[in-house]
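A short worksheet on the structure shown next.
What you see is the complex with one protein chain gone and the rest in place.
Per-chain residue numbering starts at 1, and chain names A, B and C are given in the order in which the chains are listed.
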Amino acid sequence: MVTLEDYPATTTAWCPGCGNFGILTAVRKALVACNLAPHQVLLVSGIGQAGKLPHYTRVNTLNELHGRALPAATGAKIANHELTVVVVGGDGDGYGEGGNHFIHAMYRNMDMTYIVHDNQVYGLTKGQASPTSDPGFVTKTTLEGAWAQVNPMVLGVATDTSFVARGFAGDIDHLAGLIAAGIQHKGFALIDVLQPCVSFNPRNTYKWYRERVYKLDQDKAYDATDRSAAFVKAQEWGDRVPIGVIYKKDKPTFESSLPAIKKMPLVRQPLDPRQIEPLLDEFM
Amino acid sequence: MVTLEDYPATTTAWCPGCGNFGILTAVRKALVACNLAPHQVLLVSGIGQAGKLPHYTRVNTLNELHGRALPAATGAKIANHELTVVVVGGDGDGYGEGGNHFIHAMYRNMDMTYIVHDNQVYGLTKGQASPTSDPGFVTKTTLEGAWAQVNPMVLGVATDTSFVARGFAGDIDHLAGLIAAGIQHKGFALIDVLQPCVSFNPRNTYKWYRERVYKLDQDKAYDATDRSAAFVKAQEWGDRVPIGVIYKKDKPTFESSLPAIKKMPLVRQPLDPRQIEPLLDEFM
Amino acid sequence: MDFNFMVGGEAGQGVQTVGYVLAKAMSRGGLYVYADQDYESRIRGGHNFYRVRVSDKEVGALSETADVLIALNKESIDLHREEVRRGGSIVFDGEAVKPDKAEAAALFDVPMGKLATETAGSRLMTNSVATGSAIGLVDYDFAILEKVLREQFARSGEEVVEKNVKAARAGFDHARQERGRSFGFHIKPQRPAAKRMLLSANEAMSLAAMAAGCKFMAAYPMTPATSIMEYVADKGRDFNIVVMQPEDEISVVNMVIGAAYAGVRAMTATSGGGFCLMVEALSLAGMTETPIVVVLGQRPGPAIGLPTRTEQGELEFALHAGHGEFPRAILAPATVEDAFDVTVKAFNLAEKYQTPVIIITDHLLATSYQTIARFDVSKVKIDRGLLLSEEESNKQPDYKRYTYTESGVSPRALPGLGKSVVVADSDEHNEEGHIIEDSETRTKMMLKRLRKLDGLRTEIGAPRFHRSPKSEMTLIGWGSTYGAINEAVALLEKDGVAASHLHLSELWPFPAEAVAAALKGSKKTVVIENNATGQLAHLMRAETGIKADKCILKFDGRPFSPAHIVRELKKEA
Partner (left out) sequence: MDFNFMVGGEAGQGVQTVGYVLAKAMSRGGLYVYADQDYESRIRGGHNFYRVRVSDKEVGALSETADVLIALNKESIDLHREEVRRGGSIVFDGEAVKPDKAEAAALFDVPMGKLATETAGSRLMTNSVATGSAIGLVDYDFAILEKVLREQFARSGEEVVEKNVKAARAGFDHARQERGRSFGFHIKPQRPAAKRMLLSANEAMSLAAMAAGCKFMAAYPMTPATSIMEYVADKGRDFNIVVMQPEDEISVVNMVIGAAYAGVRAMTATSGGGFCLMVEALSLAGMTETPIVVVLGQRPGPAIGLPTRTEQGELEFALHAGHGEFPRAILAPATVEDAFDVTVKAFNLAEKYQTPVIIITDHLLATSYQTIARFDVSKVKIDRGLLLSEEESNKQPDYKRYTYTESGVSPRALPGLGKSVVVADSDEHNEEGHIIEDSETRTKMMLKRLRKLDGLRTEIGAPRFHRSPKSEMTLIGWGSTYGAINEAVALLEKDGVAASHLHLSELWPFPAEAVAAALKGSKKTVVIENNATGQLAHLMRAETGIKADKCILKFDGRPFSPAHIVRELKKEA
């Protein structure tokens, strides 16, 4: 049995009170809930405050470039699909710099869990607007206020992503449940996490989120497998902000289309130069 | 009065029978219909067969890198918003390499028209799958068949893009009308054009498209300003493929948020080093 | 006079404000200041410090020692104890900070929190007490500090201003009373105080860009370049400058190219990682002959490296960045003053030669403050090169963007400004800008573009060269190390060692002849670089054949001090 002690917490470089602490705890709880040992899990992260997360517990880690965690995770998963791959990053990291990978990874539907620490701001670089900043949010680089707001939930539904959810860093148990569900889900699971940044986002605070979030799973009428309903629900942002699973769909993973890894992971396959002999014949 | 002679056709490097010819004619017709002279128009293009389009008539041209036409067009439009900016590129160019710019340009909603020559294949590099290739489409790089298919119409609706349309290179007049409407529309206009590639796409041929396309404007019941309806319509792909305006929304352009260009285009503003004197005081 | 303040504490404790206010107060008094900051890549916690060096002569480098250390936490004492000079003082609040060893002479317990509460009614003003006590300790003019504080807090409103002034006064008075006589160092403002500027290279470059007529800037935040976009976004509003922060650096640079093609002066600023994402478009700017200015603010790599530290590890990358071969200029300011001039020059060169210009700086230069003479804006000349006016454009119905010329520079019309049709192309092209495949046109176009290097070569300023008579060695550097090497030469002189100093701040086209001439007869050449492989040394050998006799390299993310250079030179001798 894996316990929380297998994922010891360490000192961090985050600000006291930061929403990232809640996410870290939720990730550790979820891994324990899934009974996954540290060596079975690979945490891939981008750069930003969120990107530091894997450093703060004991687990296989690939800390990547800003915006590039998803492709690296993809390569690693193909090389060894026995690994449980969890990707973490910020909103700037994932929806800004890494936006292209984000869209295509969702379409591709590989079995991995993507947790976005969405503080609606660039934390590590000290408070510029991010793609998810609320319109009008004034920062040093958006003096007229932020302009357009990326809605990752809508993009998730639009790309027919197989698991699209939103969590809140202020509700650790609910979030841990979502992450565990995302890990157990076969396919790409997007979990956007509302994460208060106490240093640079004076607008979207714990209080702001608390006043707005409500849990979708308490709404028995809501059918997360209905894409049109999900499209409407995903747009909800303002007075009320849904958390929970917004969209879910069973569909084959990209890995399942790869004959090469049917029998065993690539990384376990033996290497033999002689295999190319018959190919040489073709050039004779 | 601008006439077609202002946009003389030249010899091209396209294959005989290519759908690009229809698009070129439609672009020229649309510019004439909008009574725009060549020096008032800027065509920005990416790289691919589509990217060659601006070279084949007489017009201001910025032939960019593969995938990068949209940001360049953005910069040019901000520098001189009196220019009518039309961007052309391929499906690989726009939805693959340039995918991040595509998503963000749609959110940003600048006043420009983006025409994607969507032949569902990489033409210039000789026939690899593209992001819009039909699932199962076998190419030299997708021997198990293409996997996921980007649907630009759905992404257009998801990003709340102000003008989302699909045209067909085999119906030049309808396409010219769409392009003219896109140009006249104040905001970002996405026009995805079904474009047969006679050399590398044996699947999505003129015939294939002809058998499927139907015009949305003939359906009086369809309301292109209803986002939910548009979301459903945008998903339609298979036996029937809608062409025409799928989604339309009035919303302010990004330029309108820039006080700096309220009075005149940046490019016409005088330069005066002395303006910084008061700033120097602040450092004394 | 050579006096050093150091302020240490956690991120979030206000180290920077205390340091900056001290620096500004000193500069206002007509003194020269060099202030640098050392901080971690985090927002709260960790350990930061700020050094303020004060002199009555120009200073351009940091000192390794401190005369007054303001320790906002205990760690600051533990980490910097050794750096405090004999006779110096460690200022701290005994209520919050408990030093474990009693260095009786040095420790100066100021009840900052208490004084702040008593005088300003809030512990928030603690730092102003600290600042005031430091100023009091050296018996400086409180009125100057007060003025600086008033400006510093003006944005926060009258009440905050008053509280800070009161708190500072309390600190000042406390220091005067307790140590007025015992502390050995006093700093006197100059009377009348010369009026000078105190600013960083990032600020100087921002100002220069605005003076040079930059109308469009796109950038994506990245230390140490971010403050450029932030400053221009803030102050440029009044001058109709558009600053955009798009989705990524690829978008950034292509926006800049689009804007420049459409006719405005345009730039971006980034660091190595972001620059990587721009190199394909750098090559595009070379091919389309689009004038763009790119600031590359170096920090230690590879990859994310040390985001908030300094290094000079990207000279050769900048020189060869981008696929294929095309002309470029590379400028690397040596001082804050230089940063202004070089930036103005960059915009002029970019437009005169219609090609990309890269300005290389680093974290040190970007974030450290120097006292310099006020910029003489009347000297800023805007030269847009061969730019066609609307009227001229109207007269050229058959305008060709890439007309062959002797200089390689073709007259440039702008799209929409006149009737010319302007065709810019990323493929190899003919004079009209249309795609070609033949070898003759290709060769001619390559030669046309590369001819621009001949012109650029004549524009590159000669390197700074301080030749010492009877010089035993020549110290060679580039960019931000200027101040440290310059002072090292002075230190050596005191030790009876005569050294010359050759310093490059305009690096490409490489001023090979000037360098070779300067080094002719040099007994020993020592290249000093803030990197691990000796990039200037490598380039110098490639361009002049001269191999450095010695390289002093440092790549720990920290800047050179003059003393460090001297120590390294002595090691061998």
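Keep this in mind: a residue touches a chain if its C-beta (ideal position, glycine included) is under 8 Å from a C-beta of that chain, and two chains touch if they have at least 3 such contacts.
Every value quoted in this text rests on a predicted model; they were computed, and no experiment measured them.
For the chain that is not shown, the touched chains among those present are A, B, C, taking the whole complex.
Checked against the full complex, the candidates C:161, C:306 or C:475 give a single residue touching the omitted chain, namely C:306.
Residue B:141 is the one among B:10, B:35 or B:141 that touches the chain missing from this view. Looking at subunit C, the residues touching the absent chain are 40-41, 46, 250, 271-273, 275-277, 279-280, 283-284, 286-288, 300-307, 309, 311, 313-314, 316-317, 319-326, 426-428, 435, 437, 439-440, 442-443, 446-447, 450, 531-533, 538-539, 541-543, 545, 547, 555-558. Residues of subunit B that touch the chain left out of view are 13-16, 47, 49, 63, 65-67, 96-97, 99, 122-126, 128-129, 131, 140-143, 199-200.
Within the complete assembly, residues 13, 37-40, 42, 44, 47, 52, 54-55, 58-65, 68, 70-80, 82-83, 100-101, 103-104, 258-261, 263, 266-269, 271-277, 279-280, 283-284 of subunit A touch the chain that is not shown.
Just so it is clear, only the chains that are shown with their structure count from here on.
Taking each chain's centre as the average of its CA atoms, subunit B and subunit C sit 41 Å apart.
Averaging C-alpha coordinates per chain places the centre of subunit A 37 Å away from that of subunit C.
Chain centres here are Cα means. That of subunit A falls 31 Å from that of subunit B. Among all residues of subunit A, those that touch two or more other chains are 99, 131.
Shown for subunit C are the residues in touch with two or more other chains, namely 237, 247-248.
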